[in-house]
Each structure stands twice: as structure tokens, then as C-alpha cells.
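What follows is one structure encoded as C-alpha cells, with my remarks underneath.
As you look at this complex, bear in mind that one protein chain is not there, while each of the others sits in place.
Order of writing sets the labels: A and B. Residues in every chain begin at 1.
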Amino acid sequence: MNQFLNSLEIGAQGQCTLPQEFYRSQELFERELRHLFLDRWICVGHSDNLREPGTFLNLKLGSESILLIRDHHLKLHANFNVCRHRGTRLTEAPCGKLGKTIQCPYHAWTYQLDGTLAGVPDEKEIAGFCKADYGLHRAKVHEIGGLIWLHAGREVGDFDSRYTGILSRFQPWQLANLKFGSHREYHVKANWKLILQNYSECYHCAPVHPRLVELSSPTSGGNDLVEGPVMGGYMDLRGNAQSMTCSGHKCGEFISGLDSQQQQRVYYYVFFPNMLLSLHPDYVMIHWLTPVTFDQTRIDCRWYFPTATLATQTNSIEDAVEFWDQTNREDWQVSELTQLGVASSRYTPGPYSNREAMSAALDRYYLQQLAAANLESPQ
Amino acid sequence: MNQFLNSLEIGAQGQCTLPQEFYRSQELFERELRHLFLDRWICVGHSDNLREPGTFLNLKLGSESILLIRDHHLKLHANFNVCRHRGTRLTEAPCGKLGKTIQCPYHAWTYQLDGTLAGVPDEKEIAGFCKADYGLHRAKVHEIGGLIWLHAGREVGDFDSRYTGILSRFQPWQLANLKFGSHREYHVKANWKLILQNYSECYHCAPVHPRLVELSSPTSGGNDLVEGPVMGGYMDLRGNAQSMTCSGHKCGEFISGLDSQQQQRVYYYVFFPNMLLSLHPDYVMIHWLTPVTFDQTRIDCRWYFPTATLATQTNSIEDAVEFWDQTNREDWQVSELTQLGVASSRYTPGPYSNREAMSAALDRYYLQQLAAANLESPQ
Partner (left out) sequence: MNQFLNSLEIGAQGQCTLPQEFYRSQELFERELRHLFLDRWICVGHSDNLREPGTFLNLKLGSESILLIRDHHLKLHANFNVCRHRGTRLTEAPCGKLGKTIQCPYHAWTYQLDGTLAGVPDEKEIAGFCKADYGLHRAKVHEIGGLIWLHAGREVGDFDSRYTGILSRFQPWQLANLKFGSHREYHVKANWKLILQNYSECYHCAPVHPRLVELSSPTSGGNDLVEGPVMGGYMDLRGNAQSMTCSGHKCGEFISGLDSQQQQRVYYYVFFPNMLLSLHPDYVMIHWLTPVTFDQTRIDCRWYFPTATLATQTNSIEDAVEFWDQTNREDWQVSELTQLGVASSRYTPGPYSNREAMSAALDRYYLQQLAAANLESPQ
């Protein structure tokens, strides 16, 4: 690992792209999964997708499966999806709705929604058994402003206080009041970091996204969060555009509470390492990334709208969804071509331009986080 | 390896399930294939599937392919499916019928059914060649009471005398006289040991097999072979059931020679490591397991009936086949969920109940056999 880290001059002027190993090493990929995704607070969902009592989401990452469950008092729980008896997964459904308990399909061990073991058939037949010792293993979960956060590490304190401050700047979009409208799932043959780098610059917008640049100039705007776990900024909508949609019209009314400047901008933020938050005047789009292998990433893209938009103009949301679906596919294509290219023996790190400063900053933050994880748990 | 073996208290009260590595280690899987499947007497088939002169079965296990051939004097031979010239497989057919010889499709080297090299085109063009030196490599085969046994190791004595004694207890079912009726093949995404553990207990029957428990109480019966290479016991049929079938009726007459007690029971035995023998009043079912990877197993399930049942009531055998096909699928589903669950970092061995005593005994026997193999051929 250390040879990777030393090979870069972190933060130097004229920073170059990462060396090949960062996109091709199985060992590094496993370290990333453990230290950057599981052993860290990450945002994994929006509250509207887990609203009703008894609903659950099944989060899968590497060989882990974690059940996020809303109990009947509306409290959230995160339980590892591993029966304490024989290790069986309790369910493979990606989401669903439970009654008062969740039962293992193998031998009917039954758990409360908070993970407590409630019932074991023929319990007396297990020597020296004490139910209290066999609750589901838990992860930490935190819900704030419409976003659900998870920490799946073994030793974890309270919710990262850094995020509380950062999240306050997104209050005008009232994320907690928006409703889920639509989603698309993608399977991209590229390393997860290539997806983040791609999202973080608009140097590629003119050649890759002809329709996007008609709505928003790729050199407009500026970055307002340039270091730390959340990074990004805004771009200005052109005079002829109300939002990023196929038609250029907004999908419904503006999200209430935005000021006139916010009504004329789109804000783009990377939540390291797994989320892309895109705030529009009339809707919010969120990408969630799941690394599958070092050269494959699953991406779940979801769109959230004010209640009024969904209630009265349902068809209009497709105007936003179709625009970004097309734009997403354009991005995945160049990301896949990059994954292929960096595998060559002749690939060497190339120079970032100033127009890719946020991609470069992301690489630096990534390397710092990786170095910190190495110090904490050397292998 | 040794850290695996030392991590268990073999045979202790309150025995727990095996640690994760036993279901996920590629190195261990390769050792299992070699030491527990190839270098050991295992039952691989029923005589009725290899009855006529010239018929053969192509057994595949790992990268091995072994041809079981019935010659024209009805003697059985087991030859490695590797031409001695360039290494070509002689056939890829899973079964078939030969004439007097078997010929390599590449250069037409021709072998007797016992593996002796019979003919080589232009033999004189091979310097210093002696046909007697180039017969097919042989494995040992033994046929007893309708069951065909194979030992594919390099140094092997006669048929394991332990089995002769054990097999005598199955004489009432007259396996050698039963005829093949039907089969189903399954590809299960679970380690082979999970299949054995599942077969060895009925603690799961109430939640997993609602129809089975209507025919046979999951807490009835008892185990009568509790250690060694064959383990199992019986369960009682309920008063309303004649056999394990969809209808609860038997498929034809009882197998002749069973006493009244045997007519009211079903007997289930694991033949370690690859066979499950299920003896019913009116038919016999055998599962043969082939490990494919550490998380995949191919299973061939076959049903055998008295001649009279097949001759006069052909449709009725589906009553048994459909019952077990459904039950099999129920078992594969929970086994696959367990394979997924034990991959979690949070899986830890869980407590077996007394109702899973045979699964625990199987794990102990497995560990003993693995330890013995390690002593004989350390790596």
C-alpha cells in the first residue's frame, strides 16, 4: 500500500491522475470497501424510501447485507442480515414491509425489529442458551434532514459532527419534505473513483453532453466546498433554462424557500465516497454508488420532488428523469473507456487541468483517508 | 489449515457451527476435493444406470473426468478419461453406449473397455513405443448390492470393509433389484457441507417444509447410525400417510421383504461426503452431490422403484418425484441463504440445538477426516 501513497505528490501544483494500481488492485479494493465504505459514516438513503412502520431496505456491500428497518414507533434500526443460529440471511428482498418481527426462514428464529432475539423454537434443546446473547449484530444508523446515514464498523461513536454543519447549507431544499418520484439503476464497468472524478468536473461537458451545455454553461459557477468529505459547487442555468430537463422547463413549481439565486443554479456535491447530491430549483437527484469489483460499480439514481409536483403533474417528472438518464449514460460510457485505458502498460498519470480542480481535490482527499485508515489498522 | 482445526472443540457439549473459512476458502476446497472425494471410496451410482454391456457413465469432479464402463462380460471398469498420447478426453458425453472399444477422437488411439491400449495408427512411427505401457490410467471400482463405488486415489486397497457391514442393514430394500424411474438435476449456490447439514436435521422442517410435516412428524423417529462414514436414522409416517408423496399414497406396492415397521418409516442416511440415501416403503431416492466451487454444488437426485411399480403404474411415480422436487427446492433455498449469510464479517459460529445433533456429528466426522488427511499428506 505504502508504495501507492508515496508515489503521489499530494496537492502539488500540476497534480496528475492516480496510478494504474488504484483502478486494478484487488487488495486495494478490499481495503477501500472495509475502511472507506463500511468503517465510516456514509449516507445510504432518503427517508421517503423508508417511511412507513415495518418497512426495510436491504443494503448490500461486498459480502455484507444490512437491514435498515423502520420500527412501529418510527425509529430506525440497522441490523446485520445474519441469523445468529446458522448464519442464514433472513431475507434477500431488496426492500419490503415487515409485521412486528422478522423471522429466519430456516429454523424460525424470530427477532424484534430492533434486532433483539424474541423467540427460538424448542429453545430448551440448546444447551446453556440465553436469548439475550443472540440478538442480531447491529450497525449504527442516524437520520437527519431526510437523509439516512449508516456506520457499519465495529467501534463507532456518534454521528460525525462535521456532517451536521455541512448539511445545514442544504436546508433551503427541504430534503426531508421531498417525495420519491422515480429511479434508474445502472451497472457500470468502471472503478467507483472514476465515477466520482467524472461527476466533479465539467471540462468534459462540451464533448460528452451536448444537451447539458445548452442548459448550463460548463464554465459557469464556482466551487464552494473545496475540501473535506463533501465537495462541490454550483453552475448557472442559462437564460432560456428553468432547470435541467429535456425541455428546459421546470417539472413543477420551485421548491419553496429557495431564494432567487438558488432558483437559477444547480448545485452538485460529492458526499465521499458513495453519494452524489444534485440540487435543482424544482427537484433533487441523488446517485448512490456501490462498488462491486475494482472495475464495476452499481449505481442507483433517484429523483425527489415536492409533493405538489408529484400530485398534480406526474408526467412532467419524466422531463427531468429522461434528461439525466441520457446524461448518466454519456458519463458511464467515458468512464468505462477510461477503466479500459488505464489498464494498459503504457498508461501513466496524466495532468489535471485547472478545470478539473475538484477531481484533483477528491483524489487528494481519497489518499488522505486511505493513509489515515492505514495508520489506524495496518495490515 | 491447522488453525481451522484447532478453532473447534470437537464433540464438546454445545457444539457450534463451523467458522466462515470452511465455506469460503479456495485452498480448503481444493484439499477437500482431493482428500475427501477423490482419495477415498465413495458411492457414485446405482447399478441400474449402468446395466447393459458397453454402457458408460462420465463422472466429473474438479478437473477430473473418469469413465465408468460396463464391459461385454458385464464387468465394471473405471478409466481416467485422458488419452495417453496427447491428453485428449475421449468423450464429453455424460453417458452413452460403446462397442468393443473406445477411440480417441483426435488421433484414433483405441482402447479396450478395460483401458488396455489396443491400437495406434502408424505405431511404428513412435520411437521405442510399447503399447503395454500406455493403457488408460485406472481407478478402482467396486459394485455391491446395487451400488457402484469408486476410489480415484493413487494408492488404494480393496473396498473399505467398514461399508460392507453397514450396507447389510439396507438389504431389506433390495437396492440391486430396484429400477431407475426418474431424476432431477439441481445447481445449488451453496457449499456441499451445507447440503449435508441440512439433510441431517428436521429442526427446519416445520418452517421450511409445510407439506412434509403433514406426512411425517419432525420430532418422530430416531438416529440409529450416529458416527462413522454413514450416519442417519428414521422418521415415522403419520397414520394418514403411506409414503412421502404429494398425495400421501404409496406409488405402488411396498418393496417386498420390508417388515411392518419398515413399511411405516422413512430412513435417511448421509454417506459421507457425497450421497444421501432415502429409503421409503415403496421406493428409494438417492442424491449425489458434486462440489463445483466452494459456494456451488451440483446435485443429481434419482428415484428407484420396484419393477412392478414402473411396469404397471408409471404415472404414480410422479407422485413421489414431485413431492421431493418441491421439498428439495425448499432445502436449496435456505442453504443458499446460509451460504450468503456466513460470508458476512459478523457471522460467528452459532449454537446447534439437540435437534441438530446429527448435523453436529457430521461436522465432527468431517473435521476428523480432514485432520487425518492432513497427517497423511501434509502440505
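In this text, a residue touches a chain if its C-beta (ideal position, glycine included) is under 8 Å from a C-beta of that chain, and two chains touch if they have at least 3 such contacts.
All values derive from a computational prediction rather than experimental measurement.
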{"item": "Selected residue (touches chain absent from view) among B:82, B:235 or B:251", "value": "B:82"}
{"item": "Contact footprint on subunit A, counting only the chain that is left out", "value": "13-14, 17, 197, 203-204, 206-208, 333-334, 337-338, 340-347, 350-355"}
{"item": "Residues of subunit B (touch criterion as defined above) contacting the omitted chain", "value": "38, 63-65, 80-89, 92, 103, 105-108, 121-122, 125-129, 134, 137"}
